[in-house]
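What follows is a single structure, written as structure tokens, with notes after it.
This view holds just a subset of the chains, kept in their places.
Chain IDs A and B follow the sequence of writing; residue 1 opens each chain.
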């Protein structure tokens, strides 16, 4: 294992320290509570937005703290959801008197730890609502199971609901748009390699040079199925077929198309994949009008990519375009 | 009165859990790698080490205080599924011990059952979902049955540990329906669940310390 790190046990803390040092006008690292918060308090009365999850998926969520997205993020250990204490502290930090939305990816650990935190917070009189992100179509949506994972939709929900909160929407409205975005988003991921967690020091699994994992998540675990390596056109077709079959977009729908790298895939390959997807979607009579291409929800040093598609409506589009200033997503003018 | 478990014994139990997890850390990580993210051993190691490393405070004079300390340390330190599940397990055991200074076998069995219920409440697992509950549920039943049948606590715990190990082995044939491994469905068949394996160690530790 070759990584830029000192003690592997401190990899997450060292990352958080570096993040805050690099972006002092955007975020602060609250080391006592192990959370990342905005450098400047948003104006009083804004609905707060927080999220958390296992580290290793950077820039998710810490890179999305700032104007127009999150108020605080709770980074857990690598691939381990945060503990209730962090979530409680982040909720307190994010509350401006108008309540806080918890953006929770549907992983057992995350759901349970947010659940415990919410029980603890019940004593504090902070209005709390939550949105459960479960956009992964690689898993059948079956009762009696843990359900579908929350993947790329998380970024879109954080951006769009974050913009709603920033413009002054109340908690119910912010929650509502967050749920609408999740409901209209689907993701399918493909892994070309296994990642290597710092503490483990070796890849999680062996993957021969002519095989790939399809239907992957974001914690380095194997995917739904191992198949032979194929060219990007076939991979794009698989991704699109899986996503569209489940999303069932309106003919001619305006789409936000996200091609997300898993951490070790170069940007140029992501654009090759984007090009294939864009073309296939247009052939299918759909209309990609917004894109996001890059490494936004990763699994450490895994090679691979995921396709996320959101069927946009006008409100979502306006909120997507709204100004944002975080360490990893920035655009538009701030007032 | 069928046996007696006091605070010092519970402390010994926790230290033995910590030791066994340490010994099996790679196995647990590797089992978790087959369906999860290869960190179950490291997660528990972090939790039990934090709960036991600095020894237990003199103020922990009751099973309730000791187990509450262990449970809340695990909740505060571990994170992930196992942090919530194991943390809830020990917190509910603490609660079920009431204010007693020591507990008899029957009470201990009730505490174990309360811990199991906590796991169900927290994460909705059922027997057959391929989680640590698959080791715990048969152990709870075995302990009850053995005590009812008049066994000593020592031999009842022995039977509980064996039942947990059988439960662990039963997960090999299962496809996961809860936790991270559930995303892999049938691909998890053929390997024991990591959590079921660690829970069997916890019960084995009970059998060697609570006597």
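Basically, contacts are C-beta pairs under 8 Å (C-beta built on N, C-alpha and C of every residue); 3 or more make two chains touch, one makes a residue touch a chain.
What you are looking at is a predicted structure, and each value in this text was computed from that prediction instead of being measured.
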item: Formula for the whole complex, using the labels of the chains displayed; value: A x2, B x2
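Just so we're on the same page, only the chains that are shown with their structure count from here on.
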item: Between chain B and chain A, distance of the C-alpha-averaged centres to the nearest whole Å; value: 32
item: Interfacial residue positions of chain A with respect to chain B in the complex; value: 54, 76-85, 107-109, 112-113, 115-116, 136, 138-139, 144-146, 149, 197, 199-200, 204-205, 215, 217, 219-225
item: List of chain B residues in touch with chain A within their complex; value: 29, 33, 35-39, 42-43, 46, 75-85, 87-88, 122-123, 177-185, 187
